[in-house]
Structures are given as C-alpha cells and as structure tokens.
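This is the structure I have questions about; it appears just below.
For this depiction, one protein chain was excluded, whereas all remaining protein chains were kept in their positions.
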Amino acid sequence: MPAVTETLDTVSAVTQSGYKWGFETTIEMDLAPKGLNEDIIRLISARKEEPDWLLEWRLKAFAAWQQMAEPHWARVDHPRIDYQDLHYYAAPKKKAGPKSLDEVDPELLRTYEKLGIPLKERAILAGVEGADGPQSNIAMDAVFDSVSVATTFRSTLMKAGVIFCPISEAVRDYPELVQQYLGTVVPMADNFFAALNSAVFTDGSFCYVPKGVRCPMELSTYFRINARNTGQFERTLIIADAGSYVSYLEGCTAPQRDENQLHAAVVELIAMDDAQIKYSTVQNWYPGDANGRGGIYNFVTKRGACRGARSKISWTQVETGSAITWKYPSCVLMGDDSVGEFYSVAVTNNHQQADTGSKMIHIGRNTKSTIVSKGISAGKSNNTYRGLVRMLPKAAGARNYTQCDSLLIGDQCGAHTVPYIESRNPTAKVEHEATTSKIADDQLFYCRSRGLSEEDAVNLIVNGFCKDVLKELPMEFAVEAQKLLAVSLEGSVG
Amino acid sequence: MNAPIATGVPAFLARFEGLRTRLPGDPAPRLAAAEVLRTLGLPGRRNEAWHYTNLRPIEDAAFSEPLTALRDSGMLLARVPHIGTRLVFVDGRFRVDLSDTPPAIFRPFAMHARFGDLAQPAREPLVALNTMLAEDGAIITLPNDADGGTITLVSLATEAPGRTTAFHPRHQIRVAAGARLTLVEVALGTGTYLHNPVTEIAVEDGATLTHVRLQDESPSAYHLATLYSSVAASGTYDSFTLTLGGRLSRTEIHATLTGAGAIAHLNAAQILTGIQHADFTSVVRHAAPNGTSRQTVKNVLAGSSRGVFQGRIEVARDAQKTDGYQMNQALLLSPDAEVNSKPELEIFADDVKCSHGATVGELDAEQLFYLRSRGVPASEARAILVRAFLSEAIEAVAHDDARAMLERAVSDWWEQHPA
Partner (left out) sequence: MLDIRGLAASINDTPILKGIDLTVPQGEVHAIMGPNGSGKSTLAYVLSGREGYEVTSGSVTYDGKDLLAIEPEDRAAAGVFLAFQYPVELPGVGNANFLRTALNAQRRARGEAELDAVQFLKLARGELRRLAIAEDMLKRNVNVGFSGGEKKRNEVLQMAILRPRLAILDETDSGLDIDALKIVAEGVNALRGPDFSALVITHYQRLLDHIVPDRVHVLAGGRILRSGGPELARELEAKGYTDMVAEAA
C-alpha cells in the first residue's frame, strides 16, 4: 500500500512556510547593470582590482561560452534562462572586500546571526545567542551575494602556514599560486555553466595547505544570496600539498522569492601525494514554494583531481534545497592508489527537480572509488541519480563500489537512476547496486506501536536510510543536516 | 567516369524508389517511413539511446538487394538443429522448399503484408527502414487457448561475392488469450550483409510466449534487430538472446506490461572476441500493477571486442506492486576488451520493488588456482569458469532442446576461440 494519507499531508505541509531562511536583508547594494557582455566582465574585473592576466582569462572564457549551447540532457525541465536579464555583480555597498569584523555593516552581521552563523570569533567561542549552526573551531569565510564579507581565524591559520581567504584576495596576494592551479581541474570550456562561471565569477574561497600540514581547524564558507535578479557565480579553489589534510564545509541559503535565481558555481580541488581533502556541503537554497514558483537553479561543476599517489578526495553532500539541481561532484583519480569518495543525500519535495550524482574517472593503478547516493523523493518532485564510473586502460587493479538507493514518499513523485559504467581494463572491478523502496506501512506501524508519532517515525526511518551518508559529515554539519532533513520532510518549523 | 556510389540513407531511399511498386501491402506506412528516414537519418552519437553504438559503417556502406538465392544454403542449414517445426528464410525470403510443412498459424508477410501498431517507425529510424523495405517475414497468429508447440524460424544469409546485401524481414507474433507458443530463432550467414528484422509481439491475457534467440551471424555482418512486445494481464513473455556473431550488432527489445500481473523476462548473453561490437538494449515498461520483470544480461568479452548493455525499467504511476529486477555482469577476458553499461531506473510509483545491479571484472584468480591445483589445465579451468558465469543466464531457458542448442553453441564458440 502506498504511503498513508497522514504522511502525505505531513510531507506536503512542508514548504508552505517551512523555509525559515527565506527572509531578506535590506542593505545598500552596489549593482552592476543587467546584461552580460564584455563591458560587464571588465567592470567586474575592475571592481575587484584584478590583474590583467585574470581579465584576459575571463574574456577567453566568455568567448568560449558564447559558442556553447545550454545542455538539455539532464532530466530537468525549466523555462529558458535569459542570461541578459541578470545582474552579474552585486556587493554590499560599504565594503567591497573582507575587512576586520568591526568594519562590516552591522546589518550584515545581524543577518548571519539570524542564520545562526557566528562571525565574531569571541562570539564563536562564547556561543552566539540562539545559534544553531557550527560553533567553535571552524574558520569561516562569509560570502554575501558576490563578495566575501568576512573571514575568521585567519591569523591562526597563517601560523600553521595555511592560506584561507577569499579568492579575490588570493588573486592579489598569491597570484602565482592561483595562476598555477585555476582552471586546471575544470577547464574554462569544460561545459556551458563552467564557462559562464569562469567569465563572471566574483568570489569564493581559496585555500592552500602546505606540505605535511594538517589544517588545525575546519574551514568553511557560507554562501548567502540576497539581491534580486542576480546570478551567483562563485569559484572555490583548494590545494592540498603533499602529505596535508584539510576538511572544508560549504553551507548555502537564499531568500524566498517568486523568481528563479541562478547559481552556477565551480569548485576545483587538488590533492598531491598522500594529501587528503574532505569537502562537505549542506545545500539549502530556496527550493521554490509548494506550487513550484521561484527557487534557485543550482548548476554546479565540482571536480577533484587526485594528482598525487595515495591522495584522497571525499565529497559529502546533503542537498535539500534549490528548485533545480544539476551537479556531479567528481574525482579524477590520476595518482596510483588514490581514492575518491562520494556520499550524498538528495531530498526533493513539491516540484523540485534534482539530477545529481558523481563521476569517478580511474586513470592510475589500484585506484579506489566509493559512491553512496541516497535519494528521497516526495511531493511531485523528481529525483535522478546520474553517475559515471570509467575505468581507463591503465587502471589496473582499480575498484569501484556504487550503491544508489531511492526512497519514494507518496505516489506523485519520481525516482530515477541512470548510471554509466565503462571499463577498459579487465583487472578493474566495478560493483553497482541500486534499489527503490518506500516507507512500508508495517515499518510505520511498528514505530507507532512503540509510541512514536507518525512524524517521528518517518524521521527515524529516513535517518536510517541516510545513515551511511550522514556519518561521513563532520559532526557540526551532521547535526545541522539531520535537522535540515527533518524540516524538509516534516511539518515542523524551527 | 563513375558516378559516386550512394551509401547509407540516400542509398536506401533510392532503392525504395526503385522497388516501391513491387513491395507487398499498403504503401502508406512505407511512404511515411521513408519520410521519417529522410528527416531523421540514422541515429548518431548525439542520440542518447545510441551513445555507445556507432552506426557509421552502415552510413558508409552501399547495400544491394539480395539476388534470388542461387547459392546452396544447405551447408548453413545443416548447422541449425531441427527443433519443432522449422521455417527457413534465406536473405529475408521465405523458402517453402527448405522448410517443414508450415502450420496453419503461419503465413508469410510477402502474401499478407500488414504492419502492426506496436512498432514505432516514427521514432526509430531503423524501424522506419524496415517498414520501408520489408519484403517478407513470419506472421504467426494463435487463436485462443491454442498450443502452438515449438516453431523455429531460421534466417540464413548467403554470400554474394562483391555485393553487400541488406534485407529487412518483418515478423508479427500474436498469441491470443490462453494460448502458448515456443518460438526459437536462429540467424546464420556468410559474407557481409545487413540483417535488420523488426518483430512485433502481442501476448494476450493469460498467454505465454517463450522466445529463444540465437544470433550467430557471419563475423563481418551487421545485425540490427528491434523487437516490440506487449504483454496483457497474466501473460508471460519470456525471452533469451544469445549473441555470438556479427561484426556490429544491436538487439533492442521493448516490453510493455499493459495488464495486471504480466511477466516479462528479457535475458541475454553476449560472447564476443576479435573486433566485434554487440549492444543489447532492453526497455521494460510497467504500465499496470503487479507486474514482474527480469533482465539478466551477461557479457563475456575477449580480444578487442566491445560489449554494451543498456537496460531500463520504467514504472508508471499506476504500476504499484511492480517487481522489477535487473542484473548485468561483464567478464573481461583480455586487456583490450571494453564494456559499457547503463542500467537505468525510471520510477513513478512508490509501492514497488525495483533494483538493479551491475558488476564488471575478470575471472577470479582464486577460483582459477583452485581448479588448477586439482589438476585441471589452465585453459580448461578458464572454460569451466566462463561456462559457470554464463550458466545462470542460460539455465533460465526452460525449453530443453532450445537450451541444449544454446549450450552447444557456447561450447563450440569456446572450442574455436580458446582464450
């Protein structure tokens, strides 16, 4: 029997008023005129005081973008995006870059407090009043619309030799590093959205961890879209030099609006010999209302290059937001014995559409990859897992294990799986499993007969379903993620 | 000066022009099909469903009409086991002289040309090609509750020196309510040719069709088969395809479960070597509740061969209590072999049990050593393990003679290509 009516009602009550991050911040903004052309790109580059080489790079990307066509092979349906009808630069007027916290517009600080994101380091240690989010020991780069507004704990990190700053700053202060690595994992012409991003990206995080250093704290960036009719294009670049380790968290929210907003980010990760990068995302962009109006279009290219031997890159994500999600965090396993991991929970409700998954490209010998993807569909949503496991001829002894499971709540939604498996080496082993299920009536009844409410029962079962993924998240995020899951699927509002 | 030889679609369209008046049946569907072919052309890499299989060789070849078969196909025919009532087609044309007495339920397409409504020529260029040029085929119609026994359809292609021929048989099988039939199909040939059959199968309420297919075409042939089946309430369509031959082959099977409790098995095994490329694409659509589907496909790839498996399970909103299972395994026997696998699930109903699994690997070293340590020579040990790998798929074939035919075909293959 399909899910009982009460469960359906519970679930559908969700996004009426469930998105508690939907408020807007009134603050003076410096907005570039709408439209996308060379002048806008020059304007962006000038505002950020960029060196010539970067402007050239942007212009090349723009030229490439103009030759490309929007991709339409994913199982997502959306009206044509008018790329000329967006502002490509929006920054809080007072400061065009991160300064000391005293100089940040107090309105902004209040915004982050409301979101539960502590920016004052003292506040971090003391615990911000009413904050739910990550507490101490996390260095944070806060990005508001197109710019980074504050980065905490920078001096502590500098002592360890770790560079963590907005990419706009890194371009000025560490140009050789940026130039050496930018665009080497996701080339500017890799795909339509990557090319767009390369042309108009405004900010994002840059991190470099030197040889042998275990980054002393977790790094994170919190992205907040605020201005209307803007596109968000951040660019993140993380380099872990030989023998180093860094754990990075990414969080995102946006105000509740009727129009769709575009978010096209690019994340490049590079791990050298024996280095490890752990990249966790809790994505909660505004998903649109119960009728599918509004919501963020989340088109992201994320790729990690395991360049060194025995290097490791892990992607962990909990995706509950955005009207449309199109992202495939990938690992290119070049170094022998390198490891790629992808753990994901993707929830869709109402009219959300997600087409997400991972690509693992095995090039080196004895490389290993693990993909665990849990999709939960509810309402009238569509949730697709799309993955690629490719074993190239030299990938002797390579191993992949993929598990993708779908949980359907209600009979109006869809769950789809489209894995591509390509192997050109006989000693490479690929194992793939996928299952589809629902929350069974007898499971629900069992929980309720033991005293749990229907809501609690659904929550418990969903958590059990996602257990394998949630345990990969850094502790602070795990708690937030579980809460997010509960909110996305239940009627309770925080 | 020689005029450039037309190849691919233009050549087929030209041939249609030449043959039009002589082709049997209503010309309207043929004309519509020609239009589709003219507009769409053959499927290319951009077509998602043809992502892994390249039809360039067909685009580049100039196919001619088969000659009225003068050559003796006796040698080829001798290789075909005689199971049930044997009906023989040579180069796509029914040969009453080489066949057993045709049963009443059989009529050749050449005499009774009728296109069914299951095939989709408007969407599939190869089906349009067949609709345009089909000359003959088997039309088998069983009345209610009839037991059709076992019928073997044999397709032989004879070598025509200097000519690359193409033929497009059109088959229709209808098993009415409560009836049963076992249909064995064997395809053999010599030389280079294109065999492009389209088969439309209707299994009605409570009826059963067991379909065992052996594709052992010539190593330089092109075999592009498309089958559409529709299974009504409590009906069963149980099919198994063994692919051994052909330079480039694709078997595309669609099964739609239209009635409650319908069952469809689309199982297959492909054993390839050399430069063979074989693609097995299957789509099961659950349109009604309580349906059961199984797709177990095994690929054994040696030499520089390439095996492709694309399998989709689609479950419609109303198809609750569907039980769909798909398992695809590939064994790579050489470092130059390649496998591409895309097992898909498209689920819109929540009370279902759907799963798929896929594995790729090589023969297990531990198992090989165990056999050798007991005295079994290396190549025989490999043969035992490959046969064991395939047995799960072949054992599913219930019909004893048909299964024996498949097992012998596998043994023969191994003897000719000891790895």
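The first chain written gets the first letter, and so on, giving A and B; residue counts start at 1 in each chain.
The definition used in the following text is that contacts are C-beta pairs under 8 Å (C-beta built on N, C-alpha and C of every residue); 3 or more make two chains touch, one makes a residue touch a chain.
Since this is a predicted model, take the numbers as computed values, not measurements.
For the chain that does not appear, the touching partners among the shown chains are B. Here one chain is not drawn; of B:A49, B:A146 or B:V376, the residue touching it is B:V376.
Which of B:Y193, B:F389 or B:W413 touches the hidden chain is settled by the complete complex: it is B:F389. Residue positions on chain B in contact with the hidden chain: 364-367, 369-378, 380-381, 384-385, 387-389, 391-392, in rising order.
As a convention for this text, only the chains that are shown with their structure count from here on.
If you check the complex, the residues on chain B that touch chain A are 48, 317, 320, 330, 332-335, 337-362.
Of all residues in chain A, those touching chain B in their complex are 1-3, 73, 391, 393, 406, 408-438.
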